[in-house]
Each structure stands twice: as structure tokens, then as C-alpha cells.
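The complex appears here without one of its protein chains, the remainder shown in place.
Coming up: chain A.
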Amino acid sequence: MPQIPLRTPSYPTPPSNPLPHLLHTPSGLALLELQATIHFPSSSNSSSFVCEDKTEVGKLVFPLYNPALYGDDDTKWMKRVYFYVGKYQRLTGEVRKLGRPFAVVRRKETDTVMGEEREDVEMGDVVESIEGRDNGGEGEELEIVEVVRYKIVFSSRPEPVGGEKEEV
């Protein structure tokens, strides 16, 4: 099927969002970019950090974010974001406004096929999925789930931090 509809967003009610207000989007989705790869245990039995179907890899801190003190219009906090990975590593990053916002696009979940099997092939490659007309592309739809205007970027190497100073 060479033509695939691209749906524009319709937002469900998002859960409460711990990110600074500027980074909030209607659906709660945000963009996080790392010049690094996060290795984490993939099996749910191998780590005590594991809860449910995800692994906690660290902690995000916006040290200068304090709207109560600096007001809602303050943007200085955007210059510094910390990402503590495990106990002894820290990445320093910042919040950047995107020159051109991004639409987050995914393959629209159909009513009949839900769950993990479907997720395996989710969104594959847009071009390929368009060209792959043989494997039942009929009725396939893409949707824009969100438009994001900011991203959190960690472009520097991790630096060691002293474990003894950490809160327990």
C-alpha cells in the first residue's frame, strides 16, 4: 500500500509529570538525547533494580529549577541537568529548545492487534513499511502522537562522583 494516512494528534489525559513545566507536552512525551549508550540488564530476574517491565537506570536532577524562587519565566535552569547513573557516574546536560520541533510518529495501534507481538514490528522503517506492500500493509496507519519542542541533551562524557556524598 503506497499511501499511508498520517493521523494528527488526539491527546489522552496524561499522568502527572515530574519534569519541569516547560517540558510538559499534552501527552507527557519528552525527548531525551544521550551521547552514550545505556547498558542495562535485559532479563527481569538479573537485577534488583527491576520493577515491572522496566529497569531504573538512574536519576534526573534539574538543580537550578525552582519556579517558587525564580518564577515561571526563569530559563537559567535549562543550562544544567544532571543524570546520575548508578551510584558513581554523572552526566551533565542541558535543555535545548529545538529549532524545528519534532513530530513523534508511530504506527497506529489497531484495535484487533495489540500487545507485544505487534510492538516488535512497530514503526520499523517508514520507507520500508511503505514499500513492504506485500505483508498486509492494507489499512496501515501512522500517527503523530506528539509534537515536542524541547529536548534534554547529555552531550558530555560521564564523570565520576563520590559515592559517599550520595543520599542513601
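Quick note on the criterion: contacts are C-beta pairs under 8 Å (C-beta built on N, C-alpha and C of every residue); 3 or more make two chains touch, one makes a residue touch a chain; residues count from 1.
Keep in mind that, in the parts below, contacts and distances are computed from a predicted model.
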{"item": "The complex's invisible chain, by UniProt name, from \"Sister chromatid cohesion protein-like protein Dcc1\", \"Multifunctional methyltransferase subunit trm112\", \"Cullin-domain-containing protein\" or \"Trafficking protein particle complex subunit BET3\"", "value": "\"Sister chromatid cohesion protein-like protein Dcc1\""}
{"item": "Contact set of chain A toward the excluded chain (per top definition)", "value": "1-9, 14-19, 27-38, 40, 42, 44, 53-63, 65, 82-84, 90, 100-106, 116, 119, 122-127, 130-131, 142, 144-145, 147, 155, 161-162, 165-167"}
